[in-house]
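Below is a structure I'd like to ask you about.
Missing here is one protein chain; the remaining ones are kept as they sit in the complex.
Naming follows writing order (A, B and C), and every chain is counted from residue 1.
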Amino acid sequence: MTEWITNPPPWPGGARCAVAVTFDIDTDSLIHLEHRDRAPDLVATTSWLRYDEVAVPRILDLYRRLEIRQSFFYPAWCMENYPELVEAILKDGHEIGHHGYIHENYNQLPADEQEAFFVRAIETIERMTGAKPRGFRAPVYNFSRATAGLLAKYGFLYDSSLMTDDVPHMVDTDGGSFVEIPGHWPMDDWPQYVHAPDFGYQMTVRSPEDACAVYRSEFEVAYEAGGLWMGVWHPWVSARPARLKAIEAMLLDFRARGDVWFPTLEEIATHMRKIEADGSYIPRRIRLPYYRQPIDPSFLPRKP
Amino acid sequence: MTEWITNPPPWPGGARCAVAVTFDIDTDSLIHLEHRDRAPDLVATTSWLRYDEVAVPRILDLYRRLEIRQSFFYPAWCMENYPELVEAILKDGHEIGHHGYIHENYNQLPADEQEAFFVRAIETIERMTGAKPRGFRAPVYNFSRATAGLLAKYGFLYDSSLMTDDVPHMVDTDGGSFVEIPGHWPMDDWPQYVHAPDFGYQMTVRSPEDACAVYRSEFEVAYEAGGLWMGVWHPWVSARPARLKAIEAMLLDFRARGDVWFPTLEEIATHMRKIEADGSYIPRRIRLPYYRQPIDPSFLPRKP
Amino acid sequence: MTEWITNPPPWPGGARCAVAVTFDIDTDSLIHLEHRDRAPDLVATTSWLRYDEVAVPRILDLYRRLEIRQSFFYPAWCMENYPELVEAILKDGHEIGHHGYIHENYNQLPADEQEAFFVRAIETIERMTGAKPRGFRAPVYNFSRATAGLLAKYGFLYDSSLMTDDVPHMVDTDGGSFVEIPGHWPMDDWPQYVHAPDFGYQMTVRSPEDACAVYRSEFEVAYEAGGLWMGVWHPWVSARPARLKAIEAMLLDFRARGDVWFPTLEEIATHMRKIEADGSYIPRRIRLPYYRQPIDPSFLPRKP
Partner (left out) sequence: MTEWITNPPPWPGGARCAVAVTFDIDTDSLIHLEHRDRAPDLVATTSWLRYDEVAVPRILDLYRRLEIRQSFFYPAWCMENYPELVEAILKDGHEIGHHGYIHENYNQLPADEQEAFFVRAIETIERMTGAKPRGFRAPVYNFSRATAGLLAKYGFLYDSSLMTDDVPHMVDTDGGSFVEIPGHWPMDDWPQYVHAPDFGYQMTVRSPEDACAVYRSEFEVAYEAGGLWMGVWHPWVSARPARLKAIEAMLLDFRARGDVWFPTLEEIATHMRKIEADGSYIPRRIRLPYYRQPIDPSFLPRKP
């Protein structure tokens, strides 16, 4: 039989697959980052992004109802500006991961600025949650050649920014290793729903049923083959009532299978480390960065 | 149980939700605004925009058949150029709201010009309808940092430009307060239908059934949870025969529930003010503008 | 009851609606027009556009099978370069309409060049078909302020470039009148199917069933309310086997209603003239151009 997923790890308690719902709480960081001086005048888009204030409590309510704890990735600037949301998330025992300071694109910054913003976010998270973050997701998945080194240097347990594989695996760097918990565009909500002219992003807005059809097809194969199903969603996009209601129905269907594990990403990473350490699983390993410098230009046409 | 909608207001007569169909009657204002000197040569797109002349009477016919009154948002320049449509709308008792003078983007104009155009539209509406407008929707939702102040200064009862929430709430400004009746892209018809190369806008044109599937999913949750369902549509887009027929079928389905309220936006705003005043409901309040000036640049990377 | 279509004309023989399938045979005119010096290197896209050579005979075969005659719009340069297709079309009694000389965009040319190319196309059509064209469709619907005048000056019976209405009507100009047979984007095949990076046009390619769902919804309302259903299609897009097969099934369904008229556009225009002349129908009239010059700048913001 075709193995739809290569080298699936054993999941705790004999679960057939892992289901993680992660929300990136970007709120209005994006608009300041992309529009700077014009941001104060982009009130409608800002109001939409700040819908996070309505949506995050609703997500927490859903999680209580489902009796699950999950992972939130949070630009530190947003934590500072919306501390009551941070408190509510922590109160319910969820994880908060590093998602940049103000949603900066790491692959567009000089090296010194990458580290400065990266550290600033760690400090904010430590100050506001009482502990350093264990996990990282690069804003817009924009990992630079330096990012893996920063994760190793600052002792991160895992990253969740890459699209390397269908299951978690190890990343080795010169400075140490971490677990990669990979995502992929079919599990992101932007391509399904986001129509935001201020960001030059104009998808046809699909129905919750159509979007969930994409997510559900990913689940079926993860369930069959022992994989990881991880939503990469945003409160102002997916926690609109009609969409979140469809998500609840979907998660209840998944849970009704009886043998699905609903962990935080930190729990997944810890599990991967454990089964690697006890020898019950040999994870795939990749080394980063892929390229420290551009490839030899003799391999390429003389522009373009 | 998860509350899909936070703090739903009590609706009149025990209705479970409010359903409002609003049309923005932009006609050919857009083409003059965006193309200026080239506009006279964009005859096909102009002819499509002026389809409003065919479509508005059809919408009025539908409303008579449904025995409802609804809200139209109208750039004042369009009122001046198509006065017979204005008369027909007023004759049937519908509301006309402020939608700019010529669909100008408030967030792209200097402050003096914002107010000049804003006032010019009020004057036209007052002259042509006999009363000042009570409500406002910014063209393309483009609200600037000054817009809320203008609404307060000129005594508006409500705005319907933002994407703050699922139900109406209050907006406070230095100069006074108004009701916000929020919308959202899944209830707009552009992402479903508009394919207009002259505006750099190229959606896959979907069937009326597919578009209504998006609108209907929004209704189901509003009905279940006590929310507001508000279409933000355009005659030259949604009042094509096949589309408007699908809309009628959908509205009839909604009405058949028996406990749905079909108000104008002014009626919604008046109701919100009433239940706030009599203490039967405590609305959410936000303060605008969100930002009077750009955030401190030290929070941001040195460009980009 | 709501009149889904305003002022439907009486159709011949008591037919409930008119169904016209029109193909624009642009072949590789587009690539020379848009890319000029680079065109010889755009071989794959050229090969796709020249699929017209495979597709046009197949369309003719389908029409013979359906026993219908229809209208083709043909850039004259394409007629000169693919004369065997022209002969085959004429042999089966179909109509050939004016579609520019080489698919030039009339609204992007100086006035003298508009008329020169317009006349050059008339001359080619007259030379190759033995008669002047009776109808016109502007390439990409790009009608300029001068185009209606040219149609009147050169004695055209009808135009089919605008999006004014759901049924044919009259257009008056300083130099005379013609019938407008209007189209609309939901009946065009580009938004459903065309993914052509060389033209900066990247639609998600939909299935024939999904595309026909859009077309069929337009038919149902035309049939119910007495309208016009007119496909604006292209051989290299819609005459791919799977798509044309779906079209055949759809047209057979329409014909099975028993009371649908399948005319050429010239027959529609002639019919409109006849019922106008005998007083059995009063068509809507519009006057073109809409604008001879840009509107007074005092109505507009000082840039943008």
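Note that a residue touches a chain if its C-beta (ideal position, glycine included) is under 8 Å from a C-beta of that chain, and two chains touch if they have at least 3 such contacts.
Keep in mind the model is a prediction, meaning the values are calculated, not measured.
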**Asked** Thinking of the complex as a whole, which visible chains are touched by the chain that is not shown?
**Response** A, C
**Message:** Tell me which of C:Trp4, C:Trp77 or C:Tyr290 is the one touching the absent chain.
**Reply:** C:Trp77
**Asked** For the chain left off this view, which of C:Trp48, C:Tyr154 or C:Phe199 is in contact with it?
**Response** C:Trp48
**Request:** Name every residue on subunit C in touch with the hidden partner chain.
**Result:** 28, 32-33, 36-48, 50-51, 54, 57-58, 61-62, 65, 77, 101-102, 104-105, 108-109, 113, 117, 193, 195-197, 202-210, 240-242, 244-246, 248
**Complete:** Missing-chain contacts on subunit A, rising order, are 1-6, 107, 138, 140-145, 147-148, 161-166, 182, 184-186, 188, 190-192, 201, 203-204, 206, 210, 213-214, 217-218, 220-222, 224-225, 227, 288-295, 297, 299-302, 304
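Heads up, the rule we're going with is that only the chains that are shown with their structure count from here on.
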**Request:** Examine which chains touch each other and state the graph shape they make (line, ring, star, complete, other).
**Result:** line
**Asked** What rotation angle, rounded to the nearest 5 degrees, superposes the C-alpha atoms of subunit A onto those of its identical copy subunit B?
**Response** 90
**Request:** Would you identify the chain whose C-alpha centroid lies closest to the centroid of all protein C-alpha atoms displayed?
**Result:** B
**Message:** Suppose you list every residue number at the subunit B-subunit C interface; are over half of them used by both chains (same) or under half (different)?
**Reply:** different
**Request:** Take the average of all CA coordinates in subunit B, do the same for subunit C, and state the distance between these two points in whole angstrom.
**Result:** 34
